[in-house]
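Every protein chain of the complex appears in place save one, which is left out.
Letters A and B mark the chains as written, and numbering starts fresh at 1 in each.
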Amino acid sequence: MIPAAFEYYRPKDMAGVLSVLVEHGDDARVLAGGHSLIPMMKLRMAEVPHLIDLQDVEGLRGISVDGNTVRIGAMTTQNEIINDDQLVAAAPIMREAALQIADPQVRYMGTVGGNVANGDPGNDMPGLMQCLDATFHLVGPDGEREVAARDFYEAAYMTDRDDDEVLTAVSFSSTVGGYAYEKQKRKIGDYATAAAAVLLVKDGDTCTSASIAMTNLSDTPIYSEAAGAALVGTSLDDAAVSAAIDAMLGDIDPTQDNRGPIEFKRHAASTILRRAITNAWSRT
Amino acid sequence: MNKELSREERTDALGGMGCKRKRVEDARFTQGKGNYVDDIKLPGMLHGDFVRSPYAHARVVSINTDAAMALDGVIAVLTAADLAPLGLHWMPTLAGDKQMVLADGKVLFQGQEVAFVVAKDRYIAADAVELVEVEYEELPVLTDPFAALESDVVLREDLDPTADGAHGPRKHHNHIFTWEVGEKDATEQVLDEADVVAEEMVYYHRTHPCPLETCGCVASMDKVNGKLTLHGTFQAPHAIRTVVSLISGIEEHNIRVISPDIGGGFGNKVGAYPGYVCSVVASIVTGVPVKWVEDRMENLMTTAFARDYWMKGKISATKEGKITGLWCHTTADHGGFDACADPTKFPAGFMNICTGSYDIPTAYLAVDGVYTNKAPGGVSYRCSFRVTEAAYFIERMIEVLAIELNMDAAELRRINFIRKDQFPYQSALGWEYDSGDYHTAWDKALKAVDYDGLRAEQAQRVEDFKAGKTRKLMGIGLTHFTEIVGAGPVKNCDILGLGMFDSCEIRIHPTGSAIARLGTISQGQGHATTFAQILATEIGLPADSITIEEGDTDTAPYGLGTYGSRSTPVAGAATAMAGRKIRAKAQMIAAYLLEVHDDDVEFDVDRFVVKGAPEKFKTMKEIAFAAYNQAIPGIEPGLEAVSYYDPPNMTYPFGAYICVMDIDVDTGETDIRRFYALDDCGTRINPMIIEGQVHGGLTEALAVALGQEIAYDDMGNVKTGTLMDFFLPTAWEVPNYETDHTVTPSPHHPIGAKGVGESPHVGGVPCFSNAVNDAFRAFGLRHTHMPHDHWRIWKTANDLGLHG
Partner (left out) sequence: MSNKKVFKLTVNGEEQEFLAEPRELLIHTLRERLGKTGPHIGCETSHCGACTVTLNGKSVKSCTVFVAQADGAEITTIEGLGNPDNLHVLQESFKEHHGLQCGFCTPGMITRASKLLEENPNPTEQEVRFGMAGNICRCTGYQNIVKSILAAAAEMNAAKEAAE
């Protein structure tokens, strides 16, 4: 497994990145941790004549928590997410999810930006970002713009990002209440058979806010507004949870692959979501 | 003088058989100083890489190599047309068939070798592969062996459909052989007259040994001296030398095959692959060394697979549960070429050990081999030839019979075991089991896990499940397996006409250290450690003073290699026998030095002593020195021996395994709570290494049972070509195992040892599978096929109505 040759760029700033992207268009790709792109290049399933390594670009790394706002630079690794105490306090679901991604070595290299921008429906961060109602920060030749995570994904590997734009950061509000990221997979290193991100807020016995997103059960992550709505105003009795699951099942559209047929995936999605809701509720 | 050591102290000082000697191999491996094939770098070495077929069945209309040849750094692009004048575009397989080295007009499986690019480095070679233009014309694809036997599509157009194959008549153009053992009519009559008959189709899916190191070689033709040196990942270096000589015409003395360190084999490295032939040809053509190392996808898609047996079974019993007969018809999917690695007379290996541990008076087995559009192979993945298939079959049939009889499966086994007093036991399918004590092992195992307690817990779990208190079922997997290893007696076991003996040559150095060379080759089993232990005990020199060397055909005596757990039963025996020759000569030297008659000295741990006067002795170290420094009347100088050992029989290791598993019926996830493994491998040479082998074999069994497969779609595309989809468990998915043992020495083996490397795989697979099946028994399940991955378990639960 040997990749085809490419021109390599390691610019120091975003202007340098954009100039290569503008010049080469489709023929240029940015490289973050590389653990999605490089295997595809080695299998010669992705051809990248111009490869722009983002590692030296200023301002793409780091986690900041400013009041209620969490901002994570695109080049921040999964390992950094796991070990950042401030982030764990502000949004513990991030750590819980990151620990379920790939394996230790890959988490040292794999980045938030790569995970969310690639558009691979198997990646865990996109669904999580939709659950958090995160904002993606993009920079292109025409300047900066923001896109809601819930509006970003169009189809497998197709996103709202233009070819000459770079995703530089994600931001979201720190979370309150209960949280859970549940993922069924065949083994360490696998994508989800079904995964659910859940955030719940409780007032007394009543759920006052619920956000639910699912991973690898459609060609994009699925934010299920209806599933969350089914829980709000209830005390999460069986009927409410079942209604939320039914609503989620109405939103997902899984396909058959080596992880199993559609019917199984729908059942697994139900079970995983039930677990996530139960777990999140117990943490409120 | 030193204080005289006690006998025990002298024994301990040897580090001989039975001690947990640390491995001598580990120093280099832990420091990154192993020497594997891809570590070999010879001056001027070129790199080979294959153009492979994207189609499972297609005609090769044309191959254009111009663009590839034009690339700077490309030296050659070989196609079948280039190999044909040398007669090397096809090669013989170990199963008596032939296989294309490079596509000769058509391709029969996805990934088949079409052209071989030779370039200055592997990057250029990979680029050139992309530039070779091949025009294909797609043909109908057959991936199902039953459909292949009905189809008009002819896969092997090179074969005369009316002529016999290597193993007798062929019934259809896609049929390879029929192999029958036992009494067909008598068995069918027993089944007709039986109180109870259980019938089941048991599929053992296609999988792959997938050692962590892939296959590869470095061929180096020295045109000045006419010598070919071939380094490679070979589990049988001498056999490879003979095969290379036969197909290339190079005289065998001009070929040196070297197996360096091997990164795991598990059967994958027994066969001969097109990459070896192409590398040799490329080196002959270019006059410089050529390296070929496959990548992981190539390894999984094209080098030898394992299993793929459809085993239709019937087992009969009295209403009390005494088994009266066993019938099996197997449809064996061999892929595009019959490249199974089995002894010549056994086209389905030792599948006829499928009566297992049970006293079954009448039995019949038939196996039909079939061509399909899948990769060739059919190797024994961590088992003796087709023994995992046999063990899986009988251990599933026992469970199905227990259901039919409404009996406890442990008790059903107990009342049907071959009794200790029946050994040596003649099985209905033709084997003579050398020894065994199954009841003792079984009772020990059941007691160790509190079997009755587990069944009570399981019954409670079923109640809780029915009451809606849990969504997890509990399975208890039982297995009592009998292995057949140590191929084997030359009278009935050969590969390509080479009898399956093995060998050891020992040289004692004057200062009392030694080197021993064997015809086997370690792939992680620790031969350098354990064979030295055998010798230490046999010749009384410390294991630390004995070097063991394997894998170089210029120096090692001829042997058939390491697979099928044959190293200890065969080469281990040769080692002991050669050691005894050394000892016999040492006895004469000692008697001369002690000035007594030969019969008046006896061996005592590390010395010969005068009988009745133990204070008068000569140590083996002193004897070794004497052998080289003084003239002894009637005795040649030196102290060397060689032994070629042809075992009188196979050995029959056995074991009792029990697995306790929780299963989530909604997600299909499994949780192995407990795994108890009792192994009886006869005399135990190094308990530490035995335990390590058991852990490893069980883990490979877990993988196979719970998800590992080579799966194809209807177009013959491999769906599991990388480690994302081909299941190799990590430390996170693997439990801790409890190991235990009994010791029933082999009566015919010089040291009573039987072999152990493969037992845990042979016994482990049915044990994990039985646990899954057992979890659903209370809900009416008879049998569900492996691999038991999440969705298949879920489907089983769903089919049983467990999802409401």
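The definition used in the following text is that contacts are C-beta pairs under 8 Å (C-beta built on N, C-alpha and C of every residue); 3 or more make two chains touch, one makes a residue touch a chain.
Everything quoted here is computed from the prediction, not taken from an experiment.
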Listed residues A:A4, A:V65 or A:V88, member touching the removed chain: A:A4
Chain not shown: contacting residue from B:E200, B:D295 or B:D368: B:D295
Residues belonging to chain A that touch the chain removed from view: 1-8, 10, 31, 34-35, 38-39, 42-43, 51, 53, 55, 79, 102-106, 108-109, 188-189
Residue ranges of chain B at the interface with the undisplayed chain: 22-23, 25-34, 36, 38-39, 41, 71-72, 122-123, 210-214, 261-264, 266, 295-297, 523-526, 688-689, 691-693, 695-700, 722-724, 728, 730-732, 734, 736-737
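Here is the rule we use: only the chains that are shown with their structure count from here on.
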Chain A partner contacts - residues on chain B that touch it in the complex: 122-123, 126-127, 130, 295-297, 664, 666-669, 707, 711, 719-720, 723-725, 727, 729-730, 732-733, 789-791, 794-795, 798, 803
Chain B-touching residues of chain A, taken from the complex the two chains share: 1-2, 4-5, 43-44, 103, 184, 186-191, 193, 258-261, 263-264, 267-268, 270-272
